Every structure is written in C-alpha cells, then in structure tokens.
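Left out: one protein chain. Kept in place: all the others.
Then we have chain A:
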Amino acid sequence: MHELLLFASVPVHQHYELLQQLAGLTAMQPRHALERRLVYKAFRKPGLNTGRVGGSQDLQQANAADLQRVNKMLNGGMFYTQVVGPVSEKDFAAAPVKVTASELESDTQMAGMELSNPPASVQADTAATYDFDRQPWKLDFRDIPEAATRSAVTTRVMASAALPRGNIEPSMNAWGYGFVTEYVVEGDIFIHNDIVIFLHRVLHYPSDEKEPREPRRSLPSLKKMAPLEKTGSYVLQASIAVQDGSNQETMKTASQHLLGLREQLKSAVRLEPADRLSLDTRAK
C-alpha cells in the first residue's frame, strides 16, 4: 500500500480559522483525535536467522497476507516503526482501572469521543479510568519517501496491522523491536472524498518525569502535556492511500486529487511535499 502526502505548517493563530475553512470545504464537523504513539526501533538479535522460512505459512487467518507482508517489511531492513493507540480526552489524568472512579475529578465531556475505539466495557462502567490492558493498538510502518519522483507530492510505502490489546511490549520485543520513546498527537480529522486531512500537533509528556523504559500505564493530565513546537503551531497533513502502488494510473489519480486540494486551499495554506530525509524511518 502506498501513501501520498502533502504538508503545511499552520501557525497557532490561524488554527481556528483553518478549522472553519476545512469544515466548510469538507462539509463535515471536525473529528477530534488523540493518539498515543510509541516509537519502536528494530534491533537484530544476535544469532537470529532472518530468513524465517515457512514461519508464516501456517497462518491460515484472514489477515495472514497482511502479516506476511508486514513481516517481510520488518525483516528487510531496519526501521523505526510506530505503534498507534487511540485514546480519548478522559483517559488523560485518569486513574488506572483499579481505583474507584469517585476519587477522581469527574469529566463529563463525552462528546467528540472516538466512536470506534475505547472498548465498550471501559466506556460503560469506568467513566474516568484508563485501562491500559484494554488499550487497542495498531502497528504503523512507514518507509522513507520515494526518491527522485517528479511528482510534487511525497510518496511512501505504508502498512498497518492491528495488534493485540493491552501491553504490546512482549510481542514487540519478540518481533525484534525495542521501545524508544512515546508521544501524543492531538488534532482534528477531516475527510474530503478520498483524502484524509489531519490537522495535528505533537505533544510531549511532562519533562519533569523520568523517561520510562516502556509504555506508560497511565497518562498525565492533558494540560501538562507540552507541544513539541513551542509556539504550539500545527501541521496540516493531507494524505491519500493507494492500494496498489505499482498501478501508475491510480497513483496519478491520487496525486491529482492531492494537487487539486492544494489548489483549493491555496489561499489559506501552502501545501508542499516534505523534505525526504526528514521523514527517514531507517534505523542506522
């Protein structure tokens, strides 16, 4: 699967206005999204046979092909990958699931929550707790953008695979990945035909805490999270996924869609392809 992208930087004073403009353009309300992103780095275990011949052949499940492809990618080179877990606003500053909810500052803000995400049981009985063991995860792999493409959009190979809920550390370690760090992305998603427009910024965990060696089991208050960019500016990312990257026609259609969006947004923001090396995911 390929992904075509365009980026733009949005200063914080323009953020609200752009939200309005995008809502008008896409004729939909923004969907607020909060994501935990864990960064993992591949390492080679000493003496590990990278061949893994026949290891995936007995997988007769529906996602066998997906897993196979991901496996192939994982074993080809050494890459950083991300594990993405959608969270909701009330998960921040919430106690772990063991503690009773009454002790906590109750947060009644239920609207704008992720529809698909937190499991029903968590939603139902624990309004202000965060259950790390029920946290859904998704493995996101992104290759370095393709070099020397004449098209004015960033193109890269991508793959996603669902991971088991809860603590993924053992599985990731078993696959040859080590935890590096984690951060949170907050933003709003718009859908414009086939294009996903994600206006987001990166939030860091409070720096006073000691950096843990594994994913956090509880989240600090959202207010304590500091934006990576000190001024709080946002990144506008317009992306479109293509199933078959070898099909030139679809790729062309997709990039034309993106360029069309760039034209439409010309008076508001300047969408540009990103610097290739800044999106390098290879582990040196």
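Convention: a contact is a pair of C-beta atoms (placed from the backbone, for glycine too) under 8 Å apart; a residue touches a chain by one contact, two chains touch by 3 or more; residues count from 1.
Convention: contacts and distances are computed from a predicted model.
> Tell me the UniProt protein name of the chain this structure doesn't show, selecting from "Large ribosomal subunit protein mL43", "UBC core domain-containing protein", "Mediator of RNA polymerase II transcription subunit 17" or "E2 ubiquitin-conjugating enzyme".
Answer from the UniProt record of the missing subunit chain: "Mediator of RNA polymerase II transcription subunit 17".
> Spell out the interface residues on chain A facing the chain that's missing from view.
Residues touching the hidden chain, for chain A, are 1, 27-28, 31, 189, 191, 193-196, 240-244, 247, 249-250, 253-254.
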